[in-house]
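Of the protein chains in this complex, one is absent; all others appear in place.
A, B and C label the chains in the order they appear, each numbered from 1.
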Amino acid sequence: MNRKPFLLLVICMGFLTGCWDRVELNDISIVTGLAVDKGKEMKYKLTVEIVNASQFSKSQMGGEASPAITYSLEGNSVSELVHKMNIGITRRLIFSHTRVLYIGEEVAKEGVLEFLDYLDRSGQFRNDFNIVITQGEKAEVFTKITYPVQKVPSLKMHKQTQSFIEEWGGDPGVRLTDFISAVTSLGRNPVAAAIKLKGDPKKGSSSENNQSLDIESLVEMNGMAVFQDDKLVGFLDLTDTRNYYWTQELKNTSLSVPCAKQDEAKSRDQLFNDLRVTETYTQLKVDLKSGRPVLKVKITGETRIEATQCPDDITKIETYNKFEKQTNEFVANEIQKTIEKVQEEYGADIFGFGEVFNRQHHKEYKKVEKNWDEVFAQAEVEVESDLHLRRSGIRAKSFISEIPKQD
Amino acid sequence: MIILVTFMFCLIFCASIGVITVFDLYLYNQPLLTIVKANVSFQRGTSQWMIYSVLLVGFCYSIGVDYRVRKNKKTSKSS
Amino acid sequence: MKLFGSTFLRKKNKNRGKSTEEELFQQQDITKYYSRQVDENKKHLGELFKGTFDFKCESIKIGGLKGYITYISTMINKNELSNRVLQAATNRQTDQSFRDMVEMRELYFPSIDYKVSKNFHQVVWSVLNGEVVIMVDGYMEALTLDIGLPQQRAISEPSTQTIIRGPKEGFVEALPVNIQLVRKRLKNPRLRFEVFQIGSDSKTNVALGYINDIVNEDLLCEVRERINKVDVGALLDSGNVEEFIADKSFTPFPLVYNTERPDSVCGHLLEGKMAIIVDGSPFVLTVPTLFVDFFQASEDYYQPFIMASFVRMVRYSSFMIALLLPSLYVAISTFHHELMPTQLLISIQAQREGVPFPAVIEIMIMELSFEVLREAGVRMPRVVGQTVSIVGALVIGQAAVEAGLVSNVLVIVVAFTAIASFVSPIYNFSIATRLLRFVVIFSASFMGLYGVLLFLIMMVIHLVSLRSFGIPYLAPVAPFRPKDQDDVFIRMPIWKNKKRPSYLYPKTPVRIKDQYKPGPPKPMGDQR
Partner (left out) sequence: MKNILVEKLSLWQLFILIFIFEIGSAAVVSTGNDAKQDAWIALGVAMIFGLGIGLFFHFLLSRAPGKNLFEIFQLCLGKWMGGALIIMYILYFIYIASRVLRDFCELITSFIFEQTPVEFVAITMVVVIIYMLYLGIEVMGRTSEIFIPYFFSFIIIIGIAVFISGEMEFTNLLPILGEGIKPVVKAVFPQLLTFPFGELIAFTLIIPYTSEFKKSKKIILLAVFASGLILIYNAILQIATLGVQMRARSNFPLLSSAREISLLEFIERVDLIVVFIVMYGIIIKVGVFFYGALKGLELLSKRPYRMHVVPLGAIITFLSVKISDNFAEHIEEGLIVVPMFLHIPFQFILPLLILPILLWKTKKSKEGRE
């Protein structure tokens, strides 16, 4: 057997290699947040937030330096700016760990497609970062607000949205691919989360913000942004966002359902049942009623009582039935309101009814495909809720019902 | 024939260049000469020197094989 | 697969069929003929062993005839000599006469192992072999008595393959003792040992053991042929034989299994393999050898099968860890940052902050210094060994990190790799991983995980092309034999293991026909 050619080839290989893609860990900066704003002179202003890793090593803990650094640059395209950042930053940037993409309100109003293409096309970005629209302040401000527990602003933001989605569901849970496929699909319009700043942006950007108990400035979730194609058209508040998310893929949430229907009473005087939704499934349907589409939402799921302010005896079946009925009416009403609100105010099908319609009635959909949003805005909505109340914590009767009546 | 491996190498190489030239002609609508030139010539500023050197290695190898076959034949004949 | 089968055939050995005493001495000055005159023989012997202080040739009288008793005093057991040979020869009251040497032996030394040497070469050979030669005047033959060797190492626990449960005997340097250790366990008349003498200077006895009704005839011929072809000056250890009989030398993987444990040799013999015992070496070779053999410790068979299977899985995975972990570290930390979770990446980056070397250099330094330490630890006298380990632990473990030369994570990686590489039950298999590890690190540092994958595929191609005595090295897996899988990745219970591995083509493929399965006694009412 002749081994010489292989040796030759292997040696050749050794010389050929130039380790093109090799970057040592010491030569990179991890980008965790990207903020896109409208530039003053050029098209965009891009801000990157990079982690200062040396702050996280054991030996240098508690040093003076800040946990993250931000840097802004103006230019005409995001992709060029991304590679130009080294004007002011020492190391090469890697974007695979980007956690949040902040988009300024102004930019969003003009359309986001132009720079999203870079994120979609580049192999560097993962598909697990949040897309948020910043309300009020410019997007770059949000990359600078520190927080004592999670020192890097974007990591904090990412964690916050995750926890919020799991606990209550007030975030649309949109990822890049979802956003882009919603933009390209005719039967759906994209949404994105919205955030706002509470407090003073100047104070938030110094690490002194971390030293007081009452944090002076804080980034808060604030519902979601509604897009028509790729342009921002408006915002929805937190409850509406939860309701929107319920039509998509909500897992957990909690509800306070009024015990008795007292139309006139203010919520301050009402009694509430606190319910935790533990499992739910939503089905969207579009039926044809005399040639016109009817949007149908059907919610099924399980709930449990977390607390009750009502005097009813929870050990009784009737009470369970009553509560269930109240809950279902409440939920159906809530979601109906949200959908109708979207229909009236924006006329943009963010729920994906168009896609559902396409799957169910392909031929009919083809007819209205081009102006589906108009059809959507005029369509009738029917929401049906079928939540089941299963259990009530570790106590049976509430002590409220045990309190001896005064009169 | 004694130089069969080298001959085959050259034959297959030229023929395959011919094949891709025909396809390029179909796709690009450019004169034949430019396409052949593009397919054979060495483009600077790219890493194509690697494949050219590999081609050279292949060519040298085939010559080596032929040489060895010839030597073996001679020794077997003489013995 | 002509290519590999013929590699050995191609090298035709020029002087084959030797190894009998006839051809031991090629020098012309040694006469071949044994003379009827003992004095002449004595003279020849004296010339041959001139200047050898321990060569003795003493005259005795046997049956009234003049004779000589010849031996090398350092090679024999002196007590035996005086008690059994000299006394028997001289204490006889009546000098009986005898027809030939056999009869003499019957008369005088009835209880001693003997041989009749008909020519001079045999006499010399016997003397060198530690036997006592009695030459009597007027006979054409000499009597050779084997009275046993002097002191040798006692049977002790094997030092390289220690186990917790199972027999603790290990092979020693003496061939007969080793054979005894095997025979003791397999009382089968068909267990055979063939002896070869190999080495023009050393004349080492090499025994080829096999169970005749199990082993495949073709394989046996092949092994016999290869042992015959071994042409070497001196055989000092079985390692020398190993290199000669392996199918291929240009491979880091051992193609011959070696063990110090008699029970493991017996296990292999029962599967249909052959054992090669070399005199003077406590390491016994078994052939043909397969890749999976190196992951089977003999303890596997003495432990509950579930545990044994688990441990075996651990061994396979630690092989992969020992091979790949450092290179994965290099690849991921210099090429594929996106593969790490963000928090992990940040903390690793934080640790590497201030380390002056690229990751490859860093890991190469650590691996090399570890190899140096290991080598030093093995070669050092036991007394100094302690110092080495302390210095090593301090220098590598702590000082390097504190000086900022290497990062903490890397020390963990290197340490874990090192520990994982010790898991293989056979030492010379871990050498392969040690060597290849550097190749993978190199490849990973150039091409990242793509390089690691390329290396892995190349390695598998190489492994797959290997053969041990014609049997594919990865045998029960590739080529895949579903019936042989019961003792590869997991060990099935012993009572399930009824078939011998079919890739060895055994003559009797079945171990036991009985369909016994252990279980509790049947309840009374259930008897039918």
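We adopt the following convention: contacts are C-beta pairs under 8 Å (C-beta built on N, C-alpha and C of every residue); 3 or more make two chains touch, one makes a residue touch a chain.
Because the structure is predicted, anything quoted here is derived from the model rather than measured.
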item: Which displayed chains the unshown chain touches; value: A, B, C
item: Residue touching the undisplayed chain, where the options are C:V38, C:V123 or C:L219; value: C:L219
item: Sole contact to the chain not displayed, among C:G233, C:P356 or C:P479; value: C:P479
item: Which of A:E166, A:E208 or A:E249 contacts the chain that the document leaves out; value: A:E249
item: For chain B, residues in touch with the removed chain; value: 4-9, 11-13, 15-17, 19-20, 23, 26-27, 38-39, 46-48, 50-52, 54-55, 57-59, 61-62, 65, 69
item: For chain A, residues in touch with the removed chain; value: 5-6, 9-10, 12-13, 16-17, 20-21, 96, 123, 126-128, 177, 180-181, 184-185, 249, 355-356, 358-360, 362
item: Residue numbers in chain C that touch the chain omitted from display; value: 1-5, 216, 218-219, 221-222, 335-336, 338-339, 341, 447-450, 453-454, 457-458, 460-461, 463-465, 470-472, 474, 477-480, 505
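As a working rule, only the chains that are shown with their structure count from here on.
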item: Inter-centroid spacing, chain B versus chain A (mean Cα positions, whole Å); value: 58
item: Centroid distance [mean C-alpha coordinates] between chain C and chain A, Å; value: 66
item: Per-residue multi-chain contacts in chain A, two or more chains; value: none
item: Residues of chain A touching chain C in the complex; value: 1, 3, 17, 19, 21-26, 28, 30, 32, 51, 53-57, 60, 94, 96-97, 99, 124, 126, 155
item: In the complex with chain A, residue positions of chain C that touch it; value: 3, 7, 250, 333-335, 337-338, 342, 345-355, 358-359, 445-448
